[in-house]
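Just dropping this structure here.
Complex shown without one protein chain; remaining protein chains in place.
Labels run A and B following the written order; every chain starts at residue 1.
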Amino acid sequence: MQVRGLNFYYGNVRAITDVNLDVPEHRIVAIIGPSGCGKSTLLRTLNRMSDFVRRSRMDGEVLLDGENIYGTTVDVVDVRRRVGMVFQRPNPFPKSIYENVAFGPRMLGIRNRGDLDGIVERSLRGAALWNEVCDKLKESGLALSGGQQQRLCIARAIAMEPEVILMDEPASALDPVATSKIEDLMRELRESYSIVIVTHNMQQAMRISDDTAFMNVNSQRSGHIVEVGPTKRIFTDPQQKETEDYITGRFG
Amino acid sequence: MSEREIISVRAVPSHLGRRRLVNTIMLTITGALAVAAVIPLVWIVAHVAAEGARFISPTFFTDVPKPVGIEGGGIGNAIVGSAIVVGIACLIAVPVGIAAAIYSHDNATRPLGIVIRFSTDVLSGIPSIIMGIFAYAVVVVPQGHFSALSGGFALAVIMLPIVLRTTEEMLNLVPRSLREGALALGAPRWRTSLRVLLPAAMSGVVTGIMLGISRVAGEAAPMIFTAFGNPFYAADVTQPMATLPHTIFVYAISPYKDLHDKAWTTALVLIVLVLGLNLAARLFTRWRLKKMGWK
Partner (left out) sequence: MQSPRPSGLKSLGSTTGRFRRWWNHGDLPFRAAIALAGILVLVIVLAIGRELWAHSILPREKFGLAFLTTSTWDPVRQQFGALPFIIGTIETSVLALIMAIPAGIGVAIFLAELAPDWLRAPLGTLIELLAAVPSVVFGLWGLFVFIPDVVKPLGNTLHSAFSFVPLFDGPVYGPSRLAASMILAIMILPTITAVTRDVFLALPRTQSEAAFALGATRWEMIARVLVPQSLSGILGAVILGLGRALGETIAVTMVIGNNPDLSASLLHPGYTMASLIANEFSEATNETYVQALIEIGLVLFVITLLLNMIARLLVWRVARRFTGGTA
C-alpha cells in the first residue's frame, strides 16, 4: 500500500499536508507524533472511513495493489473489506463471540455452518483468543475483559482476511498485561498481513514496528510527515532536528 | 480443527452488484416513507386552510352561533371559552408542574424521585377521555352539573406531565457549576432553586407551558362530559362553556352542511393556534439554547 501526495481538509482547514508513505507487505508501520497532528485522520483515509467526516475532502492517492482506492471504479465497500480496522476502544457487537467473528463472512453470503465454524476458529486462533473462549462461543462478546474484547475485534477483522490491518492506538484503553498480549499478537499477525498502527507511545512503536513515520504539525497547524524510515534508524539516528526533539522528549 | 478444509474468505466474491442494489432499494424505500409521512400533515393543513378560509370574517370571531339556516353566526363564545378553560388548566398545572419538576430534579436518584418520574410517564400515557371521566367524578358529580371548572381540571391533569417533563429536561441542562457556585456562596437551597436554577431553566418552563397549551387546547374528548358546551358567551366558570375543539366535534357530526362549513373554519382557527404555539415553542427553545451556548 502506498500513499501519494495526500492532503485532507476539514472545511477550509488543511488538516494533513502532502503525505507520502509506503506500507510494504508483511511489515508493521508505526505512525507516531504529538496528539492533534492528524495521525488518526491519516489512518482513516487508508480505508476511507474518512468518508464519514462531514464537510471534509481530500486529494492525492492511496494505492492498494497499485489501484487508487479513491478511484471512480473502486467500491468503498470492497476497500474496507481488503483493509481491516481495529479501533482505539474495543467495540465488539452486543452479540455472541461467535457471531462477532462471523459478522463479516455472513455479510459476504457465507451461510454454511461448517464453513463459518472453520472461519471463526481460524480467526480466533489467529487473534490468540481461541484457547480462552473456545468453550463459551455463545456468550456475549461484551462479557469479556477489555483486552479480550480488543483481541475479539482483531479476530473479527482478520475473519475477512484483509490485506492490510489498520490499528488506531489499539492498546491505549488496556492495562499493561493486555497491552503486551496485543503486541505479541501483532508480531504474529505480521506473518500474514501488513499493519499500520497509530500510537502515541514511542516505546510501543520501538518494540513492535519495522518502520516508523513521525508526524508533526507545521506552522499552519497542519499535520505532515517529518521523517519516515526503519524504526531502528528513526530512534537511534534521526535525520531531522524535529524528530530528535520529539523522541528525546524535548517536545510535547 | 475440523476435518473439512477451511474456505478462504479472501476468495469469496463480494457480490457487490447485488448488495449495492439491495442497499439502494431499501434506502430509497425509507426516503419515500419519510416523504409519505409528511403527506397527511400537508394535506390536512392545506385542506383546513382552503375550506376554512371560505367563511372566515371578522364577525366569525366575535358572534355567537345562530340557528342553522340563518346567515352569519360565529364562534366568539368558543374562543373565549377555550381561553378560560385552558387558563384554568394553566393556573393549576403550571405551578404544580414546576414545583414537582424541581423536586424530581433534586431527588432524581432517590426512590420517591423515581416513583414520581414513573408516575409522570404513566400520567402522560393515560388517554384524555379517562381524564374527562376523572374530572367528571371529582368535579361534575359533586357540583351537580357541567362546568368550565371541571373542563379546566381535566385539561390540567393532561397538561401537568408535559410541563413537568420539559421543565425537568431543561433543569438537567443547567450546568452543575452554576448551582454549586450559588450553594458555595451560602445561598439556601430554595433560593438556589428559585433564583439560579429556574431563570436558567426558564426556557424549559416556557416551552413546557406552550407545548402544554398547544396539546390541551385541541382536546375535545374530555370536554364532552366536563365543560360540555354553551351557545352563549359565558364568564361564570361554574357553568357550562363552549370550547373550540368541542364545537368542531358537535358541528362535524351534525347533519347540516352549514355547520360543516363552520366546523372547517373553526378547525382553521384551532390549527393555527395549536400548530403556531407548537412551532413557537420549538423555535424558542432552539433560540434559548443557542443564546445560552449550551448547544
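FYI, a residue touches a chain if its C-beta (ideal position, glycine included) is under 8 Å from a C-beta of that chain, and two chains touch if they have at least 3 such contacts.
No experiment lies behind these values; they were computed from the predicted model shown.
A.B. asks: For the chain that's been dropped from view, list the shown partners it touches.
C.D. replies: So, taking every chain into account, the missing one touches A, B.
A.B. asks: Determine which one of B:129, B:173 or B:289 touches the chain that has been left out.
C.D. replies: Considering all chains, including the one not shown, the answer is B:129.
A.B. asks: Which of these, B:75, B:90, B:160 or B:174, touches the one chain of the complex that we don't see?
C.D. replies: Considering all chains, including the one not shown, the answer is B:160.
A.B. asks: If I consider the whole complex, including the chain that's not displayed, which of A:14, A:39 or A:156 touches that chain?
C.D. replies: A:156
A.B. asks: Touching the absent chain: which residues on chain B qualify?
C.D. replies: 14, 19-20, 22-23, 26-27, 29-31, 33-34, 36-38, 40-41, 43-45, 47-48, 95-100, 102-104, 106-107, 112-113, 115-116, 118-123, 125-131, 133-134, 136-138, 141, 157, 160-161, 164, 183, 186-191, 193-194, 214-215, 217-221, 224-225, 228, 245-246, 248-249, 252-253, 260, 263-264, 267, 270-271, 274-275, 278-279, 282
A.B. asks: Considering the entire assembly, which residues of chain A contact the chain that has been omitted?
C.D. replies: Here the touching residues of chain A are 47, 49, 52, 54, 77-81, 84-85, 87, 89, 91-94, 103-104, 106-107, 140, 142-143, 153, 156-157, 160.
The rule is short, and it goes like this: only the chains that are shown with their structure count from here on.
A.B. asks: With chain centres taken as the means of their Cα atoms, state the distance from chain A to chain B in Å.
C.D. replies: 50
A.B. asks: In their shared complex, at which residues does chain B touch chain A?
C.D. replies: Touching chain A from chain B are residues 1-2, 4-10, 12-16, 19-20.
A.B. asks: Write out the stretch or stretches of chain A touching chain B in their complex.
C.D. replies: Those in contact with chain B are residues 75, 77-78, 81, 104-105, 108-110, 114-115, 117-119, 121-122, 159-161.
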